[in-house]
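Complex shown without one protein chain; remaining protein chains in place.
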Amino acid sequence: MTSVMSFFDIMLVLALPWLGWRLLASPDLFRAVVLFISLGLLMSLTWVRLHAPDVALAEAAIGAGLTGALFLSALRRLERMQDSERRLDYAEKREEERQAPPARRRRSKPIAYGLALLLLVFFLVLLGWSLVKTSVSPGGLGPAVTGQMGQTGVQSQVTAVLLNFRGYDTLLEVMVLFLAALGSWSLTRIRQPLPEEVAAPVLASLVRLLVPLMIIVAGYLVWIGSSRAGGAFQGGAVLGAAGVLLLLADVTVVRQIPSALLRWALVLGPLLFLLSAIACMWIGGNLLEYPRQSAGAWILLIESATAVSIGVTLAALYAGGRPLEPSALEEAGEVASESGGDEGEGE
Amino acid sequence: MNTIFLYNFSGLALFAIGLHGLIRSSHLLRKILAANLMSSGVFLIMIVGAYGTDKGMIDPVPHAMVLTGIVVSVSATAVALALVCLVQETTNRVLLLQKRKKEQGRRTDA
Partner (left out) sequence: MPDTAFWAVCLVVVPLFFAIICFVRSALVSILGPLAAWLNAIAALGMTVSFVHSGPVRYAIGGWQVPLGINFRIDGLSVLLIAMTAVTGLSVSMYASGYFSLRIGPAREQGRHQHQRAYFWPLWLLLWAALHGLFLSADLFNIYVTLEITGLSAVLLTSLSGKAAARLAAMRYLLVSLLGSCSYLFGVALLYRCYGILDMAVLARLVSPAPLMWVSLALLTTGLVLKTALFPLHFWLPPAHANALAPVSAILSGLVVKASLYLILRLWGDVFAQVLPLAAYLLPGALGCGAVLWGAVQALLQKRLKMLIAYSTVAQLGYMFIALPLIRLDHGSSAWEAVIFLIMSHACAKSAMFMAAGSIFLKAGHDRINDLDGIKEVLPVTSFAFVVAGVSLMGFPPSGAFIGKWLLLGVSLASGQWWWGIMLVIGSLLAAGYVYRVACHLLVFKAPFYARRQFIPPVMEWSALLLAVLAMLLGLFAGYPLGLLEAGSPFPGHACLEVMP
């Protein structure tokens, strides 16, 4: 058995960097993204092999799945823009290219490139050697965690670390997600499907079947997170995937969700987490110090709210931007801003 | 546990390939892919460090760190991709370092 596992390990160890190299070397971007998704799936397999099921779930859903979807969506947007501009000013671009100087940049710096590469290789060899030389620290913080598990109110060690011992980190991490949603809204508007893009009817009926199931699975993952692999992020990722499916199937109700409701859904997790942290101080502990008896309940509450927010955030990130506001003034303002005028308007 | 230790080198290789891609690629999308590769490499090294020698002695702190890292990574990627689309929109180029535009076929990178 162990020789089979060793063989499996060696295959994985070799496959991961090879895939990484192939995906960067591939001239076709679509192929690169698909390879990236498969790399993500292989990585989640690796996490399972390394006894990290929580991470495997998160990687498969978020790292491979949602990130891949984001890349494909971005690729599509880029191509659409390139197509439309190609149709518009083909002659102009041809002229520009003829007059452009040849690309001397890359060819003229082989020495610098060679030196940098050498430095990198040297550094990596040094790193590898030092890793080999390091004596493995006995379990790191593992024994400490095991020792204190009784006071956490949960049975899963990873959940205990995430929401008890290092709950402040998780609070900030939830803020990072909120920041990403806020940022994508500040940058651009939601992608509108082109008139010729109509969702296939099969997809629509499949979505109608799958989405309720996914919601149930997400709820289960959040619930089970206190004792097995699971938790807010994994549940939230499944909810996000459900949201992405709804967007793909172009279910009209999704695009008509009022912006205010969407905003509240996005902040539900961060706000509740923050308020719970403050409430703990109010009760008389430190920040995020749950009362020992009901710690499990607090954690479940926080995780549920966070899972909902994470799902909405991930779907919003896929949607690509802020929803259309009803005011016509904003519309006019947007048209002006997208033309990017800088007539000394104070930068 | 020799074969588990090999994963360290796998992570190192991923980091190196990602770093090389981040610096040398000219297409912005490829740079973002490379950045994701780099973080995957780092995560791999972290989780391998958490794998205990005896059964059941798994250090959960790196697992929590990697979970946080994955979420942070997807957030940064989402912002980066939105920004790439905007850059393309306003400057008509996605090749960050190149001063001229090359004629591109569909979905190909120069």
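The first chain written gets the first letter, and so on, giving A and B; residue counts start at 1 in each chain.
In the analysis below, a residue touches a chain if its C-beta (ideal position, glycine included) is under 8 Å from a C-beta of that chain, and two chains touch if they have at least 3 such contacts.
These figures come from a predicted structure and were not determined experimentally.
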{"item": "Omitted chain's touching partners, listed by label", "value": "A, B"}
{"item": "Touch with the omitted chain, as defined above, among A:Val176, A:Leu203, A:Leu301 or A:Leu324", "value": "A:Val176"}
{"item": "Which of A:Val267, A:Leu300 or A:Leu317 contacts the chain that the document leaves out", "value": "A:Val267"}
{"item": "Residue numbers in chain A that touch the chain omitted from display", "value": "123, 126-127, 129-131, 133-134, 137-141, 144-145, 148, 164-169, 172-173, 175-176, 178-180, 182-183, 185-187, 260, 263-264, 266-267, 270-271, 274, 277-278, 281, 285-290, 329-334, 336-338, 340, 342-347"}
{"item": "Chain B residues touching the omitted chain (full complex)", "value": "15, 19, 22, 28, 31-32, 35, 38-39, 42, 45-46, 49, 61-62, 65, 68-69, 72, 75-76, 79-80, 83-84, 86-87, 90-91, 96"}
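By definition in this document, only the chains that are shown with their structure count from here on.
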{"item": "Distance between the centres, which are taken as Cα means, of chain B and chain A, whole angstrom", "value": "12"}
{"item": "Parts of chain B lying in touch with chain A, wherever the complex brings them together", "value": "2-4, 6-10, 12-14, 16-21, 23, 25, 27, 29-30, 32-34, 36-37, 40, 43-45, 47-53, 57-64, 66-68, 70-79, 81-86, 88-90, 92, 94, 97-104, 106-109"}
{"item": "Touch list for chain A against partner chain B, complex", "value": "5-6, 9-10, 12-14, 16-17, 20-21, 23-24, 27-30, 32-33, 36, 39-40, 43, 46-47, 50-52, 54-55, 58-59, 62-63, 66-67, 70-71, 73-75, 77-79, 81-82, 85, 93, 96-97, 100-101, 103, 105, 116-117, 120, 124, 127-128, 131, 136, 139-143, 145, 157-158, 160-162, 166, 169-170, 173, 176-177, 179-180, 183-184, 187-188, 233, 314, 317, 320-321, 338, 340"}
